[in-house]
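Dropping the structure in here first, questions after.
Of the protein chains in this complex, all but one are displayed in their positions.
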Amino acid sequence: MKDFHEKKYGMVIDLDKCTGCGSCMVACMSENNVPFKEDETKKRLSITWMKVYKFTNGKSFPETEVCYLPRPCMHCEGHGGHSPCVSVCPATATDYSTETGIVSQIYTRCFGCRYCMGACPYHARYFNWWDPVWPKGMEKQLSPNVSPRMRGIVEKCSFCYHRLQLAKEKAYSEGRREVRENEYQTSCTQGCPAGAITFGDLINPKHEVYKLKKDQNAFRLLERLGTNPKVYYISSREWVRRAGDNYLAHEKTGKKQNH
Amino acid sequence: MFPFNFEWIWDISHLVFMGGLWYALGIIGTGMGYCIIKTISDTAQGKGAHHDEHH
Partner (left out) sequence: MDSALIPVGVKRCSFPKFMLLLGAAGAVLAWGVFAMLLIWIKGLNQTNMNDYYGFAIWIWADLAVIAIGGGAFFSGFLKYIVGKDELKNIINYAVLLGFICYSSALLILAIDIGQPLRGWFIFWHANVHSMLTEVAFCLTCYFIVLTIEYLPLVLENRKLDKIPFFHNLTHNMHETMAVFAATGAFLSFFHQGSLGGVAGVLFGRPFAFREGVLIWPWTFFLFTWSAAAFGPCFTILATKILEKVTGKTLVKFNVIDLLARISGWMMLTYMIAKIADTAYWAFVLAPSKGFDVGFFYTNNEFYGWWILILELVICGIVPALILVTKKGRASKTALTTAVVLAVIGVCLNRWVMVLQVMAVPVMSFDTWATYCPSWQEVATTILPVAYAVILIAISYRYLPIFPQEAELNPIAPEEALADEQESTEETADVAGAEPAAQT
């Protein structure tokens, strides 16, 4: 019975399709009531649950190639649910769900020690340096399904967990035990105009992500560290796949998948 | 911290960690308790009342 319910929600992002437009970032901020400030010039103080990185192959024109890489929280499983951040949180304010594979953040439990931020190699965790303030009238567009966060605590991508809750409620009301693939999709997935992001249950053979993660060009960020993330990337370009991890000069770009 | 906290689990990690904590606190508490009780008893018996400064 338990196995029947167990899920590992994850993402596959096709970097060949990503144009770096930033729609996923906007969709995420809007969906999750992510606060912003009047001055957002200092990017390391900006909260971006979903962040698009830009990097190049380091070659000069005309051989320059650019890659845009959207980076949500990787919802790392680590070994046995000991993801880098979950195992270090002193107040059990973040947890790895073995039922969904989602790393949660309990805002009312977090007391802002920021140890989890130091532990995350992806910089997917953000601190609320200020209290959130929305321009007058804009508070009316806030999502009622996501609680805004107060100053002094850490927040991060939740894989739009509230959407899973809503989908579960809908399924329950219709007498179903299972949530359909299209009933639970993250905001960034739906916001991507290029269709670069695919979301679903990584261990469900019926889901698209199950097939995509087996693509020969699929890789995960920093696999060698043992974080065991649940976000996969696909790129036909070898230099992009190589940028996904760290390699010694003589090492070949490797592929190691734990799922 | 306590077994009645909802996140408490009766596993080896909690037993070792919290066991160590309560053991240390127990020793500190017992030690101080002993000192205070003995001091009250000593003082009641009049000890230390007329000592001079070169004790």
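Which chain is which? They are A and B, in the order written, and residues in each are numbered from 1.
What we mean here is this: contacts are C-beta pairs under 8 Å (C-beta built on N, C-alpha and C of every residue); 3 or more make two chains touch, one makes a residue touch a chain.
Small disclaimer: the values here were computed from a predicted structure and weren't measured.
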Absent-chain contact - pick from A:H5, A:K59, A:H123 or A:R180:
A:H123
Interface residues of chain A (partner: the chain not displayed)
42, 44-47, 53, 55, 69, 78, 82, 84, 87-93, 109-115, 117-123, 125-131, 150-154, 221-222, 224-227, 242-249, 251
Residues of chain B in contact with the chain that isn't shown?
1, 5, 7, 13-14, 17-18, 20-21, 24-25, 27-28, 31-32, 34-36, 38-40, 42-43, 46-49, 51, 53, 55
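Everything that follows uses one rule, which is that only the chains that are shown with their structure count from here on.
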Cα-centroid distance, chain A relative to chain B, in whole angstrom
48
